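Below you'll find the structure, written out as C-alpha cells, and then a few comments.
Here's a slice of the assembly, chains where they normally sit.
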C-alpha cells in the first residue's frame, strides 16, 4: 500500500473525454465514475453500487442521475439514492461517496480528501496556457506501471535526457554538465544550461538554428502531481541567456500525474510553446514527445519490476539524486503532517532569477 | 476456499461432449477426467496419476482403461492400477479416486460425496423435458468467473431482468412490480407477474401477440446447483392468468451450475418450451439467450472483482434480496449439517397454486 498526499487536487482525466456517458477511472486505489451533467459540470462518484458492488459505470445515466445496471438503484449526482425499483415505502437512506471536481488546463481535477478543504482556487494553473501569445497542444494519458514517486523522480531529473532521449530531446552534448536544484517556496526547481552546443534533434527539426545554441532545462515540480519542464534553445552568444529565453524556442512541457495505485500512474501531458505551429506540426511534435515518453515508460516499468524483485537492495546515490531525494522528503512531510501543498496558479518564469 | 454442499449430484458436462476420448473437467476444486466406456457408461476419475501427478487426461484410453501418458501406468475404470510397465512382480495396490456418475437431461451428473449415498433416483429431472408436447434446445457451458452462490443470486432474482436484459428478455414495463418469494419444500420459488404490458423483445419476435400480454417469471431454485425459470407470456385478459400459462408461450429455462472453484462456475443452460420451432428458430432463440447470459456474466464477473477488492464493504440490502438471502441461508445449513438436499424429479407447474 502506497501513501499519498490526502488533501490536494489531483488530475484525473482529460476534460475532452468526460461527456454525457459514464466513464470509469481510478485514482489512489479507488474507482471513480465521471460524467458531465446537463448543466456541464463534472460529477464524480465512487464507482461502486452500495447494493451488490457492481461498478456504477456499467449502468446508465438517467438525466443527471446514475442508474445501476443490475437492479436499477438510482443515485443523483450528489450521491443520494433516489429510487429502489420494486420496493415500496420511502427511499432508504443509501449514499454513494462523491468527490469535488474542477476543470482547468483541459483536465478534470478531483479532490478525494476532506471535502471542506476543497478550494478550486488552489488548482494549479500556468498563465501562459491562456495567453494568445502561446500555443497549446494536448497530449495523451500515458499509463505507466510505475508508482507516482518513481515517475516524479524522472520529472526532477534533467540529467537522464542525454541518455534516454537521444533521438528526440537529447544529444551527447553536456552529459557532464552538473545540475542545480533549489526549493523556491513549494516549487522544487532543478535545472541546467548546456551552452554553445548543437541543437537537439527536436529543435534542429523545427527551429531555424544555423549554428550552436544555448539550451536550458528547468524542471519545476509541485508535489505531488505537477511537473512543468521549461525547456528551449536560443542562438548562443548572450551574456545572460536566461533573460532571453523568450527570444528562443521555448516549451513548457506539462506533466500532470494521476497516482492510480501503488504500482501504476497516469501521465497526462501537454505542451505550451511560444512559437506558432499548424495542426500537422503540433501532431508531429506530439509524436516526438510520444517517442520520448515511451522511452521513460520503458525505463520506469523495468525499474519497478526490479524494485519489487529486490526489495532490500540498497541503491547507490550520485550527484543527480539530490533533487529526487528532496522531492521524496517533501512528499513524505506532506503525507505525515497532512498539510496541503500550495499548487495555486503561478508564473514560473523567474524561478532562477 | 469456498464451501460446498458435499452429498449431492452436480452437473459436470454435456453428455454430447463425453465420448471415447478422455476429457478434462473441474468441479469443487478438483480435476476430473471423463470418458465413455465401450458399454456406454460414463467413467469419472480424479485427473491425476498417482505416480508423477500428470493429468490422466493427457494419456490414452486402452479399452476401458486409462494409460498415463508419461510411463504407461494403467487404471481400469474402477480406479485400480492394472499395469506398471517395466516392473516385474504383482501389480502394486495403487488406486485413483473414481466418482459415481449418472446421465439425465443431456448432462453428466457427478457425485463427489460419500459414495454409498449416491442414489441416481435423486438426480433432478423435469418431466416436460421428456414429453413429446415440449421442445428441447440444448445450450452451452458458459464459464463465469464468479462463485456459484453469486450465480445463484442471479437465478433467484426476476427483478434484474428489467435492467440487465433490455434487448432480449426484459423491457421497462413492470420495473416497480415487487417480487414474491416462498420456500415450497426444498424449492425456493421467486416470482412476479407483469400484466397488461407490451411483450418483451424475445416474444415480440417469435410470438404472434397483437396486443398487450401478461408476463410471468417463476424462478425455481433447488440448491445448490439447479435453477429452472418458468417464464412466458399470454394475451392479457384472463382472470387467473396463472392457470392459463400453457395457453401462452412458455419456456422452462434450465440452468445447471457446476461450482468449479471458489471463483469460477459453469452454467449449463438449455430451454424446454411449449411451442414448436425448427432448427433455425431454435438456434436463433439460443443466440438470444447467449446475449442475455453474456450480460449476466459481465455483471457477475465485475461484482466478483469488486467483492475481492473490498472484502469488508457491507452491502445495502433491499426488498428484492429476500430470495437470495434465503437461498444462501439454505445452502449454508446444508453445508453445516451435511444433509443432502432433495433434488429428485418434480413437476414445477403448480408451485404457486
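Letters A and B name the chains as they come in the text, with residue numbers starting at 1 for each one.
The criterion applied here is as follows: a contact is a pair of C-beta atoms (placed from the backbone, for glycine too) under 8 Å apart; a residue touches a chain by one contact, two chains touch by 3 or more.
Just so we're clear, the structure is a prediction, and the values are computed from it rather than from any experiment.
Peer 1: If you can see 2 copies, how many does the complete assembly in this structure contain?
Peer 2: 3
The rule is simple: only the chains that are shown with their structure count from here on.
Peer 1: Centroid from C-alpha atoms only, then distance chain A to chain B, rounded to Å. What do you get?
Peer 2: The mean C-alpha positions of chain A and chain B differ by 49 Å.
Peer 1: Where on chain B is chain A touching in the complex?
Peer 2: My answer: residues 153, 159-160, 162-164, 175-179, 298-299, 302-303, 306-307, 310, 313, 315-320.
Peer 1: Hey, which residues of chain A end up touching chain B in the complex?
Peer 2: 48, 50-55, 58-59, 67-73, 84-88, 92, 94
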